[in-house]
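For this depiction, one protein chain was excluded, whereas all remaining protein chains were kept in their positions.
The chains carry the letters A, B and C, assigned in the order they are written, with residues numbered from 1 in each.
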């Protein structure tokens, strides 16, 4: 027997996480897209903006003032930072569950959040209730969460890569290095000069070495895993690919351990984390368009440096896919429902 | 009630049309992958070659000599030209239906085929029985076909673009021009220098202007539609994208006609051909990973030149997707079964 | 004996034609960069914006109000359309020669210009005096010109491709087709969504089929060559490369002619037009970073359709390089001075 579908709302559907949510929800057997809002594009059929959705999404964008989000079972915020914290409280009061794909509820320490995001938090009380939506870490809490803070793209790839090592306590947690490379869609659909094809194409650069907003988010997660404060150097890079994050992680081993077995055991029951065979090198295209994270662990020349390679699609496992995975958990659906996506290769 | 799945065999699954067939069949509700052969890679798990298939395809490549293709309901040939014509006769004799994704059965005039493909045809009799697998043109014949010649990628995009004009007899069929641009995957997984990233990247060129194998295939199809011999200039180009064909078609109008209405009516019942609104410009990424063809028709400055813009994903509607569409028709499945693929954008 | 260098000014140096002019002028033996203006970036060292110029350009951008352009021998306008026509008259009055890389002086018919560019022309009288700076067509007039209208990128590639055919009167000039493909830098350094890496990358589309501003410019030039009004269908496309234009041109032959000889003779004394051997296909990277135009001419299947393939680097022969070529002619320097640029391949 087919149960009734849940009603889903999306706030802010004109960016890349928005169109990706629509791609996934269009075919989700248990979700019905009830409303999608956009202040700037109200009235415009969604498929007029994203022609890829022609035939799959019939709705138009609704003006936020007119949108009846209260009638939804769950609302996704695919908005810039600072929006969800304004609107989530009222929705939660009405019993609507909320998944924020932005950063408003990711960091428990309000002062840290306010420093990195440069604004005053509108509802610090709710932050304490929010569950950090990394299912591989917090599955049980997500199940009953009213408010889920969907992780950032870099944080997802880095935390999944370090998790087995930190939980097992086999590396020096004070000197972790995450050298991460992101495709350009990670910056969203923002029209900044540096993201133009003629600027970002055939070009590679680091950025934010002095400090990136994902640093405190990652540090918080790693600290939870380690059970003590970690020291992390995080260097993000912009690479000329559309989708994909490749995190290369370095740590110093402090105990002898079978690294391959450690990773395989930690993730043996995880549908969306795939530990590759010894010696492998995951490539970003092997997860393109899918919710998979693929990981390989190396110990070059048998030394005491462990190298973890972790790849995700930043728009799927790093954003919209993980949000749907969280929704599935929250509503008791199969965790992979609507997420059976064979990666597009080539 | 769920009927038994059909058994599917793939001959030659190590190229791009092979991996794309696997991507589609992995989730097809009525098809079961029975066997996939490769002479060179026998014994290798398919997912070791294409890591995108990890978790979806468990089989290994089978040596052709050991493969029991006769037990299949349908066999796809995703092989170089000249292979299917060797093996199809025996399979057909056993009652196995065959879809050839290569060119062996596409051209009815054997002499023409032998000239362009540089070999003697092994089974000219079968060519006459083969149905050219463009569903929008030959749906009824495909339904009962034992042997389907799956169209080439350029021919699909060009024929769907010209079809309404030629069937309606509104253009000068003696002076057609098809300026077509293909992504690099159209060349297959061949290791030729010109297809290296450092050669094909940030580069654009025409090729085969003096003559390309798809020219006689397209001419044959257009001649069928027009009911008389057409004159076609076909110029293919290599463009630095991975997937996608954009065909820009030119013809001289000989009758006044509402072009937009003509195209919309011709394709109103076609699931996989999408006529865009007046004035639109389809982009290749709007069909990336999907079986859709999107078309727009223009009449610049109200002159007598009609310009048709037609885009497909060369590996889907231009190869594996169309092959599955043909299979669906042949076996009485819904034509879009397993082909509900929302394009990947961005 | 070394003569004194000429003093060069650049108005608007923050776009791609600006930085390209700087790249070329930095090493030009007879040109001295006197001043480069920018309203928005006044005071900023040029090399802080374009790190490629570190060590080659020491100047900072000057506020236009403070810039002493009158002391220059020549001023290049690398500005948006509509700027040069405001400022050129005063400079010309002071005896400064002007090269406009934008479109203000390209079209002789003021009404046509005003229609396509959507503004009232500020100095229609000067348009009549301006020389269209295509050296292969107008070398002698350029020599003595006070005001040169540097051609657009598409117009350069298309006109050089059609010129031998139209001058010789061997094609039907009423039905010309130019199917042109441009790299993304052709749009300038504008931050529009469609030019983002995640939008333009791995994507191909036509645009402006109903009408593009380069259409009247090209038609004017072709009409001059043919000596009678031409009919042209012009379809531009956006292709995922940074630099480069590939024009594929179609015309119907009306006379028997040795096409290869025709092209070779027409361009035998042209330093920057390279006619490739029979059967060749020029590629855009073969001119990357250089002022070369490479052309091949084909007659597929010996029919009456001639196909011309013409490639340039849109920022060099299509903009800044041609501007320097014009400057060289205007000041009596060797035409290739500062333009000995071996293309960057790969």
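One rule holds for everything that comes next: a residue touches a chain if its C-beta (ideal position, glycine included) is under 8 Å from a C-beta of that chain, and two chains touch if they have at least 3 such contacts.
The structure displayed is predicted, hence computed values, not measured ones.
Novice: So one chain is hidden, and I want to know which residue out of C:44, C:90, C:119 or C:344 touches that hidden chain in the complete assembly.
Specialist: Considering all chains, including the one not shown, the answer is C:344.
Novice: Could you tell me which of A:86, A:129 or A:203 touches the chain that is not displayed?
Specialist: If we include the chain that is not displayed, A:203 is the one touching it.
Novice: Looking at B:44, B:71 or B:198, which makes contact with the chain not pictured?
Specialist: For the chain that is not drawn, the touching residue is B:198.
Novice: Can you say which of A:29, A:118, A:211 or A:332 touches the chain missing from this structure?
Specialist: A:211
Novice: To test your reading of the contact rule: which positions on chain B touch the chain that is missing from view?
Specialist: Residues of chain B in touch with the missing chain: 16, 183-185, 187, 189, 191-193, 195-202, 240, 242.
Novice: Applying the definition given at the start, please give the residues of chain A touching the unseen chain.
Specialist: The list for chain A reads 175, 177, 179, 181, 183, 198-199, 201-207, 209-211, 231, 233-235, 237, 239-244, 246, 248, 250, 252, 279, 281-285, 288, 298, 300-301, 303, 305, 307, 309, 311, 346.
Novice: Touching the absent chain: which residues on chain C qualify?
Specialist: 16, 19, 23, 26-27, 50-56, 185, 201-202, 242-243, 274, 276, 282-283, 285-290, 292, 294, 315, 340, 342-346
Everything below uses one rule, namely that only the chains that are shown with their structure count from here on.
Novice: What whole-Å value do you get for the distance between chain A and chain C if each is reduced to the mean of its CA atoms?
Specialist: Chain A and chain C have C-alpha centres separated by 45 Å.
Novice: Return the distance between the CA-based centres of chain B and chain C, expressed in whole Å.
Specialist: Chain centroid spacing, chain B to chain C, equals 39 Å.
Novice: Distance between chain A and chain B based on Cα centroids, please, to the nearest Å.
Specialist: Chain centres of chain A and chain B, defined by C-alpha means, are spaced 36 Å apart.
Novice: Residue numbers in chain C touching 2 or more other chains?
Specialist: Residues 183, 198-199, 201-202, 240, 242 of chain C touch two or more partner chains.
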